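Before I ask anything, here is the structure I am working with.
Every protein chain of the complex appears in place save one, which is left out.
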């Protein structure tokens, strides 16, 4: 699974600028756009008091490659812009997701309190064999139908949800923090989430990029329980 | 494919009420909520002049059963609320979409100008056989994995995008008209769309329900080129 | 300030229905739509685990009369539908907001930690006299300009932000809870807010109506720190 930052206009200074429009006028940032202690305190205050709007005046565009079942979960986040590879316009590629060895395969516990545990060797083999064979067979039918002149949009209906697709997604920091709060199982979270491991693998990549672009905002998010403002 | 109205709070009078707040005060509707000629003219004026907000104070909730590739397109519409059957929490059912005989199977023309034409008998048989076999095989792997104790969220990755899922979706009339404008190929449209036939089959059911609940609004939508305000 | 429920399609059962689509199928509610202990537990679980979408399949429409400075704050909430009295289409009415005697008039403390305290008798008189006179004078200029044939949209520019306006607003429960979390200063809140008292007076009316329509959802909101899911 791949999450790559394509372009961005996002920095901690953007948050300060936007907040200062409300409180001091936009001329008040230290020269050079550097953040001093006052600016750090301001960002933390905004997070704590849940002033969400200053975290919106920025934009990050990611290119994502992930299986369809992951993109389906991602695209439920509505405060974002999406353009996905179209299986109506393009022929998909034969790339399928198969869980790696460290993927917990067995679900225990009650609804709302599921935990995941490693599978036996036998279960691991079944998963790998079952998913690989299924992907291969489905791909074969897909190709056959295309070769017989069937429309892409019809032929694609045989492809399983572990086939890879790709998309552009653009989010602002506020929406991105909301995404992280729901799609990671970070133990610092005030309200713990239980995402499927595969979308969490994407979310962790998003988180690393975000932490790099907006370290002060990220620190405040982490410090106040990972509840998006 | 099934689209069933679960509940609603939506009538043409809602549009008039909302618009009258702006222009006359809310006390001004004819007794009994009946719409006279003035109210009909008002709704048509609002549509023509693209005053969109009066069309939002209403709500329609649908229960939808459709294959995953249809729900994926539907859920790209962000001004709506969704709850979908979860393949993490529930075991899916062995119901798969196979195109009916009248489904055009062959795509001709250039990108942006595709047309669809019927397939040959041979093509029809290939599609039916290919999709049915693939669905059956995938279901068999899915059941095997579940029987071996594999987590639902892992096992489901073998299921193809023509497996049925179900969802609740709630929209207001403005968002619904936008959905119709993009997901039907109605010839009255000022900006014709080219949706995949399967989502159009859902959209046509939505359209019939909407036309029944809000006939004046629907008439104005149709009359002004099916461009949502 | 007035907040009146105009119409709604909102009950706790709506939350359960929407959640059950994900987990059990929609046929699973107890007869009569009554909620048993399982349903109560479900709603609390959804709130705790921040599954927000089941709280969206409902709709409440309010008619609000409040001064412009309150409507300005309210309309910053974007997940809602608004239709407001138009001072371009209608002549406004001479109704102005003047703080009541129990309104704290003096602000102390530092930015981000303001508190409000009662004013002296003198301050109270100044506020009342200043605001009343100003309203009266502005209204007089407004009327004069209208009488001279000046367009409403030009004449209205003399009216102060304490003039009353009215609007329709439609929200779902999820958005409404977010509104409450920011526009009330409830001491149960995990993240306390510091709204202006006047919008809080509206929010308290919204809260009472919401608690009445969806008591279980409201209880869960209150119980989990008034953080909207």
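Just so it is clear, A, B and C label the chains in written order, and each chain counts residues from 1 on its own.
The rule we apply is simple: a residue touches a chain if its C-beta (ideal position, glycine included) is under 8 Å from a C-beta of that chain, and two chains touch if they have at least 3 such contacts.
All values derive from a computational prediction rather than experimental measurement.
Chemist: May I ask which residue of C:41, C:106 or C:208 touches the chain that does not appear here?
Modeler: The single option touching the absent chain is C:106.
Chemist: If I consider the whole complex, including the chain that's not displayed, which of C:2, C:38, C:75 or C:185 touches that chain?
Modeler: Counting the whole complex, the residue in contact with the absent chain is C:75.
Chemist: Just checking the interface: what residues of chain C touch the absent partner chain?
Modeler: Spelled out for chain C, the touching residues are 67-69, 72, 75-76, 78-79, 82, 87-89, 97, 99, 103-107, 111, 116, 119, 122-123, 126-127, 130-131, 133-135, 137-138, 141, 144-145, 148-154, 156-162, 196.
Chemist: Just the residue numbers, please: which parts of chain B touch the chain that's not shown?
Modeler: Here the touching residues of chain B are 23, 45, 48-50, 53, 76, 111-112, 181-182, 190-191, 193-194, 227.
Chemist: By the contact definition given up top, give the residues of chain A that touch the hidden chain.
Modeler: 6-9, 14, 17-19, 21-26, 53-54, 56-59, 61, 63, 81-86, 89-90, 166-168, 170, 172
Throughout what follows, only the chains that are shown with their structure count from here on.
Chemist: Between chain A and chain B, what is the separation of their C-alpha centroids in Å?
Modeler: Going by mean C-alpha positions, chain A sits 26 Å from chain B.
Chemist: How big is the gap, in whole Å, between where the Cα atoms of chain A centre and where those of chain C centre?
Modeler: 33
Chemist: Which positions in chain B are in touch with at least two other chains?
Modeler: 82, 89
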